[in-house]
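See structure below.
A single protein chain has been removed from this complex, and every other one stays in its place.
Moving on, here comes chain A:
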Amino acid sequence: MAEELNRLPLHALHAELGGKFVPFAGYEMAVQYADGVMAEHLWCREKAGLFDVSHMGQVLLPPDQAQALEALVPVDVLDLEVGRQRYGFFTNDDGGILDDLMIARRDADLFLVVNAACKAADIAHLRAHLGGVQPVEGRALLALQGPLAEAALTRMVPDAAAMRFMDVAVMTWQGAELWLSRSGYTGEDGFEISLPAENAEAFARALLEMEEVAPIGLGARDSLRLEAGLPLYGQDLSPGISPIEARLGWAVSKARRADGARAGGFPGAPRILAEMAGGALRKRVGLRPEGRAPMRAGVPLFADAEGGPGIGVVTSGGFGPSVGGPIAMGLIDSAVPDGAMVYGEVRGKRLPAAQVAIPFYKKTYKR
């Protein structure tokens, strides 16, 4: 029996905008609009793109649960200042990643944003360890991303101009309470905006009426984040991949590291801290396939053009519209020298791919 798909609060607007719908994480989502993935991607890099990410999970926690939350994530939550957010992940006892998330500290609570596919499991996990876990109902989540995002948003919400990267704030627009963060998943400057579902359509339409704002679907969301070198949970991150393998050691807060004030104390800490000190067996790398053939998730990787054992697998890959060619991220044996050519097996042929630095495409944020 086919699973019933949920619809987002803005479904009718997506349809009106020419959205082509696909099932994603239990939701019916627009993968692209009339202009297509390539045009949407480039638009977001040049101007401002509006994304509906209302499928993602929004969760509130009482402020006194900061310490209990620290027992689930390798993040300094206790010292997170009001008005700031940090990136983090729920780890498991094996040192793998259960989900990645944003943790924001606000005046009267902690606000989490988690992945749609992990939402139910995350809430159960939180409830098993924390009190007062409150999933947010009835609020949409939009993202406005791109170099003109600030110019567009501040016409409606002037105070948003004062926000720096990873700031969070509560503001109002036409009586609706907006929960803003200056962050995103595109490698561009921008904002994520949680707002009451009943105000979401008017808010989105007001943005879309602006010349520089266009709607962006899931397809370009994926190519934008891939170019920005941002890992996707379920592909580049999973319960079988440690944060150090995924090169997310930077997100393990200083206070939680081996020499920190509150070292360890999160699931899988022995492995994760040992890998931070002594290295991990595998590493996430950026790959730039030669030629034009994309190397997509699942493509096996080898050290040699012929023969030899596998060294890993592509975890995300496709075409980078701003790069102008195929790009991929893979998880490979750490023994493979940095910069060495690797080979991806595509349709029975081993094609060369250079290891390159990620992000593939870099912009500066307002800090």
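We take it that contacts are C-beta pairs under 8 Å (C-beta built on N, C-alpha and C of every residue); 3 or more make two chains touch, one makes a residue touch a chain; residues count from 1.
Here is the rule we go by: contacts and distances are computed from a predicted model.
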Quiz item: Can you tell which of "3-oxoadipate CoA-transferase beta subunit", "ABC transporter permease", "ABC exporter" or "Glycine cleavage system H protein" UniProt lists for the chain that's not drawn?
Solution: "Glycine cleavage system H protein"
Exercise. Would you mind spotting which of A:25, A:293 or A:313 touches the chain that isn't drawn?
Key: A:293
Quiz item: Of the residues A:37, A:342 or A:358, which one touches the chain left out of the display?
Solution: A:37
Quiz item: Of the listed residues A:49, A:312 or A:326, which contacts the missing chain in the full complex?
Solution: A:326
Exercise. Just the residue numbers, please: which parts of chain A touch the chain that's not shown?
Key: 31-32, 36-39, 219, 223, 292-294, 296, 318-319, 321, 326, 347
